[in-house]
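Worksheet: one structure, shown below.
Of the protein chains in this complex, all but one are displayed in their positions.
Take a look at chain A:
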Amino acid sequence: MLAKRIIPCLDIDDNRVKKGVNFVNLSDVGDPAVIAAEYERQGADELVFLDITATNQKRSTMIDVVENVSRQVFMPLTVGGGIRDVQDMQKLLKAGADKISLNSAAVANPQLIQAGAQKFGNQCIVVAIDVKKDQKTGQKMVYTHGGKQSTELDAIEWAKTAVTLGAGELLITSMDKDGTKSGFDLELYQEMAAAVDVPIIASGGAGKITDFIDVFKKAPVDGALAASVFHFGELTIPQVKGKLAAAGVNVR
């Protein structure tokens, strides 16, 4: 049986992991390759690297990061942030990325999804969607630019469009839950999973082990992504996987 995936996410700024990672045994807590290797040792199923570099001059360093990590870490790597065209995708894939994650650029230019999927295959193209509930209408809306910019797009409709255009996977972040450590947005993932038939990665809200159990038990998601709970050592991947297995969730 296919295992449910646990996916740590690393924010990269100018070649370094942005949020300090709190593993006592690491020599360099800012080195993406060192941290990636530690997560591989812990049993992470996949890693997501998000380029949050603010300036364009420093952008190309992401290729070096991917190149360097993929020489030492042998698991699936997804790379996102600032990817504008098929050439950007090709460079990152050649450097060792397995999947490309598109967010704001796909909203601005949906044909980018199609172009990427046609050239590299649907399995290569992840569309990341940041979702926030409109307090008045209750509608789930798409935000871009790291959640700073609102759009007119309904999240469920955008997810369907992205899949039709060739997205092979969706990485759905609940902005309402992100950073709260109060659990994943189960209703959002139930609704998403009913609307599309590609794998869904849940992101935002992980705080306790039971949050992971809940999201896998109550919504048909394929993976759960988390950053700070793993980075700061509040939870380890073996702890989470141990409890998931005990709860009857198939993990590696």
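Just so it is clear, a contact is a pair of C-beta atoms (placed from the backbone, for glycine too) under 8 Å apart; a residue touches a chain by one contact, two chains touch by 3 or more; residues count from 1.
Quick note on the criterion: contacts and distances are computed from a predicted model.
According to UniProt, the chain absent from the figure is "Imidazole glycerol phosphate synthase subunit HisH", selected among "Imidazole glycerol phosphate synthase subunit HisH", "3'-5' exonuclease", "Dipeptide transport system permease DppC" or "Probable sugar-binding periplasmic protein".
Here the missing chain is touched by one residue of A:32, A:96, A:116 or A:204, and it is A:96.
Contact with the chain not shown here comes from a single listed residue; of A:38, A:169 or A:185, that residue is A:169.
Checked against the full complex, the one of A:198, A:219 or A:240 touching the unshown chain is A:198.
Contact residues of chain A toward the unshown chain are 1-3, 5, 40, 45, 70-72, 74-76, 94, 96, 98, 121-123, 168-169, 197-199, 220, 222-223, 252.
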